[in-house]
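Notes to accompany the following structure.
Excluded from the complex is one protein chain; the other protein chains are retained at their positions.
Right after this comes subunit A.
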Amino acid sequence: MRVAVVGLVLLLSGCGAIPPVVPSAPIRSAAPTLAAPAPEPRPTTDVDVQIRSARLEPVTQPVPPVRVQVPAADIDMDIQPVGVRDDGLMELPDYVGTAGWYRFGSDPAEGAGTTVVAAHVDSLKYGLGPFAHLKDLPAGAEIVLTTADGTEHRYSVESVTKVLKEDLPVAEVFTREGPERLVLITCGGQFDYDALRYSDNVLVTAVPAQ
């Protein structure tokens, strides 16, 4: 989004003596002779400013991931795009056998930032879900995300981490910048049977396979 405008910065900061424009008759017009003086060369811009059309562009949408496969954990699930719940938490499909892709984050084709895919580990209605196996994944395990256009994006597990839910570093997990990675999220740790709530999030961090 930003461009280097070193030229102008130097011009304006380094040459602090540039006076504001004083509207007055140009001195050059008082040429004393009738002979046409050689015209002064017109100034040129020293500045390399990014210029682009501001016209309304057609809307483009990312190609969403639609399927996640983790052979080492017997996971093969459909993915739906999800957003944010009214309480500000990430939205998730109710069904434990369907994962949610955070559509306001990165996507597998973006080439930067984190693609976040999460699913319920269990539910009172549907029982235990496939993401219950995530916590046992070994490093190097393969994860395949298939996008709606049929492209398969392959990742290799780098780490499996448990973190107290209240300590989940959301700005880091949901970043759109930095190196390309995939994070699978579910719940784990201790369970509070009164609040029906797990203590932890389980995070699988994976990087594009070599």
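The working rule: a contact is a pair of C-beta atoms (placed from the backbone, for glycine too) under 8 Å apart; a residue touches a chain by one contact, two chains touch by 3 or more; residues count from 1.
Please note the rule applied: contacts and distances are computed from a predicted model.
Colleague: What is the protein name, per UniProt, of the chain that does not appear here: "Lipoprotein", "Response regulator receiver domain-containing protein", "Thiamine ABC transporter permease" or "Assimilatory nitrite reductase (NAD(P)H) small subunit"?
Modeller: Cross-referencing UniProt, the chain left out corresponds to "Lipoprotein".
Colleague: Using the document's contact rule, name the residues of subunit A that touch the chain not shown here.
Modeller: 1-3, 5, 8-9, 11-13, 18-21, 23-26, 28, 40, 42-47, 49-60, 83-85, 87-90, 92, 102, 104, 114, 118-124, 127-128, 131-132, 135, 138-139, 158-179, 181, 183, 185-191, 193, 196-198, 201-203, 205
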